[in-house]
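Only one protein chain is missing from this complex, and each of the others stays in its spot.
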Amino acid sequence: MNDIASAAVNVAFHGLTLAMVLYLISVGLSVTMGLMGFVNLAHGAFAMAGGYVMTTLMNRWGLDFPLALFLAVAVVTAGSLVLERLLYRRLYGGDELDQVLLTMGLIFMSVGAATYIWGPLAQPMQPPELLRGQFNLLGHTLPAYRSFLIVCGAIIVTVLWLALERTRFGAQLRAAVDNLRMAETIGINTSRLFATAFAFGSGLAALGGGLGADLLAITPGYALDNLVYFLIVVAVGGLGSIRGPFLAALVVGIADTALKYYVPQFGAFFIYALTMAILLRYPHGIFGRT
Amino acid sequence: MMISPDHPSADPKPMLDSFARRHRLDPREALPWLVAIAAYFAFPDYLALQAQILATIVFALSVDLLLGYAGIVTLGHAAFFGVGAYTAGLLAANGWGEPLSGLLAGALAAGVVGFVAGAIILRTSGLTLLMQTLVVAAMLYELANKAGRITGGADGLQGMQVWPVFGTFRFDMFGKTAFLYCLAVLLICWLVVRTVVHSAFGRSLTGIRENVLRMHAIGAPVDRRKVLVYTLSAALAGVAGALIAQTTQFVGLGTLSLERSGTILIMLIIGGVGQLYGSFIGVPLYMIAQDRFASVDPVYWYFWIGLFMVVLVLFARGGVLGVVRRLRQPDGPQK
Partner (left out) sequence: MTGTIETIKLCKNFGGLVVADAIDFRMEQGARHALIGPNGAGKTTFVNLVTGVVPPTSGGIVLGGEDITTLSQSQRVKRGLVRTFQINALFRRLSVLENVTLAIAEREGIAGNFIRPAGRHRAVIEEAYQLLEQLGLAEEALKSVTDLAYGRQRMTEIAVALGLKPKILLLDEPAAGVPTGDVHTIIEVIERLPSDIAVLLIEHDMDLVFRVARHITVLVRGRVLIEGPPDRIARDPKVREVYLGDRGRL
């Protein structure tokens, strides 16, 4: 009995970790798609870039984990701003197919570039000394780094939700997602809002990619391999929603871990089936608006 | 100014005649076949690649029917390609290597899966539909991956034995039979697509693409039409998959991958969507370029093709055919 309980706790724990990483990466995508109506399939590339920059700074340049992570987020955020201005901006409000094709092109570029710079193998990630190993909590042995991830994730999520409710930017964001034209009429600079939201989302993705580097391996194919999961979190959670994807990430993270543990012969099949069922019932996601 | 029934300056009959004869074969339509036959003789060392190109054109045609004509964006069409491939492959690997029946089986299996999937997901549209197409393909990929004992899993399906076509034409390593086999099948598939596209059903598909709201408002059974075209498109994709399986005597998970769904879109866009011949242009261009690249620098292919896509979307959205049309006829309506 203890074993089953223990296994269940482990599954829940790892599921929660995966959920945090998925959420951090996907929340920016939800905002991009809900706010700008832009199908950014290449969003995972920002997470990947965050992972690559962080691991390179740590492995090749010997930087500390916090500093490397910070720099990775900064670099990717800056890069995403450039991309938004140069490329994405041109296709806002455009044909869905164009956006799909453009961002697919970007994914392919990311695959090629990553292979060129770092080669085809996954980047090793060593958590800092402080967070290695395990510790005991309430009779269970928990891995330190993963626990850190959960705590970190929870803090970020809380800060994010508070920022959404309490700051001016958050208010503007919510208004614009709700009714873009109305937001423009009341004087919100939507162009700047888009850029800021985009940068924020990409930065969070980089953070998620870096933090979650040993959960979602940093390989050149990252953006393509994990695309469906990111999209599932966003689609099921509801485009433009910030809380919806959290619930979706929890479901996907825990379900995925549980299924792969208990019925590995089916793998992710049931996640997909579940997604399909949810989207049939809620085409705009559980927290989406029509 | 009163409007009175129009007395147009010229007799309308010639205009109506040309409108009514859009389906007539144009001499230029013989070009792709002439090029194919010429290539057969000109590049005998590359027949295997050419056969694959022909099979992939069938795949691109199936996507064009859906995307270019019905306006349904799909990122999961590899699902049906893969179903066709694995069906033909499994038959050949388990004792039944007759190619034509294998081809039909592949088409049928893909068509059935397409019908079921279409009936379920086509009630949605836009982004949700895109997601669902991805999810369907992902489900099938996962199935094939996990059913390793049957499909070979990540290693791919081994042991395919494809019998000679009509009992006489063996699939040799020079690719002659493969090429001619694929060419014949492509001809038939092209005829099917061309007929459908020029029919009243095909015209109604363009209506669905241009304004689905209005299609409902003129009494069209939109959902039924969408499922029909989706099923046909899936069956054609299945044919393409079966062709690839039979001519390479191998089926891998790549046939069901997101990458496969993405690259076929790219190939179609390069040629131009919704104009029937985009597939004939985009597929060879892409595959030949990739083949050349592979011998020089396989790793960076993705980077350059990605960059090309970005440039294409921003500057030459209509593909090769779009550029050609703009040069010849700046103000004409879409066909």
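Each chain carries a letter (A and B) given by its place in the written order, and its residues are counted from 1.
Here is the rule we use: a contact is a pair of C-beta atoms (placed from the backbone, for glycine too) under 8 Å apart; a residue touches a chain by one contact, two chains touch by 3 or more.
Since we're looking at a predicted model, the values are computed, not measured.
Shown chains touched by the missing chain in the whole complex: B. Here the missing chain is touched by one residue of B:A42, B:M173, B:A200 or B:L327, and it is B:A200. When the missing chain is restored to the complex, the residue among B:L108, B:V222 or B:V323 that touches it is B:V222. Those residues of chain B that touch the chain absent from the view are 1-6, 8-9, 12, 15-16, 19-23, 195-196, 198-204, 206-207, 210-211, 213-222, 225, 228, 331-334.
One rule holds for everything that comes next: only the chains that are shown with their structure count from here on.
Centroid to centroid, with C-alpha atoms defining each point, chain A and chain B lie 33 Å apart.
Across the complex, chain B is touched by residues 33, 39, 87, 90-91, 96-98, 100-102, 104-113, 115-116, 224, 227-228, 231-232, 235, 239, 265-269, 272-273, 275-276, 279-280, 283-284 of chain A. By the touch criterion given at the top, residues 67, 73, 75, 120-121, 124, 126-128, 130-132, 134-136, 138-139, 142-143, 145-146, 258-259, 262, 265-266, 269, 299-310, 312-314, 317 of chain B touch chain A in their complex.
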